[in-house]
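Heads up, one of the protein chains got dropped from this complex, but the rest are sitting where they should.
And then chain A:
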């Protein structure tokens, strides 16, 4: 008895969902993001999401005529969560890497990234000589990968989020932090980061950032690509770029 009732309930819910889906032309897209990566995606004191990724996502959704809803998710679990259908796309400054590309499909890049070291101003930190030095990174990022592969002698410290890596840089547990240029730029220009500055040249500058969707969802990729082109053309992208960075982040 109970089982049939559950089935009936499920069927009616499905029917309801179909009618509503049919009635509202606007499609709903759930966007996964981390929310701990200023100025790209972070939570304000009141719990709202803000940042470059968020503004770009909103602009793209508007362009695609979709209604977007943001879901925050820890970085470590962001790809599994996409695969499990918790959201439909990741817009969270994710670098396009071969390993990730095997798991998800990427759109064309929506900005270009490079990595840069940040260390206290008075410290004599030289990126070409990091042997035995404690370097902080966020775990599961290309910065972590980069240190592992290029500086096997460095003492790698991996943090769950970027903010914790900086916290340990300010209190001296690590000697330098390697991370994306954009986030480091924002941080050294903030009050918390006033202790520190860029050290050396940027590294790994061929890194590009894309939107990840589940494997095989080519149509969604095409639509995102078209929307990226559109906001590049109509000036929305430039506006958002200017709001956050005094330099061109798209990089052609």
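As a working rule, contacts are C-beta pairs under 8 Å (C-beta built on N, C-alpha and C of every residue); 3 or more make two chains touch, one makes a residue touch a chain; residues count from 1.
Quick note on the criterion: contacts and distances are computed from a predicted model.
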| item | value |
| --- | --- |
| UniProt protein name of the chain not shown, from "Sarcosine oxidase, gamma subunit", "Transcriptional regulator", "ABC transmembrane type-1 domain-containing protein" or "ABC transporter permease" | "ABC transporter permease" |
| Among A:43, A:71, A:123 or A:158, residue touching the chain not depicted | A:158 |
| Residue, one of A:102, A:131, A:206 or A:219, that touches the chain absent here | A:102 |
| Residues from chain A at the interface with the omitted partner, ascending | 76, 79-80, 99-100, 102-103, 136, 139-140, 144-145, 157-160, 164, 167-168, 171-173 |
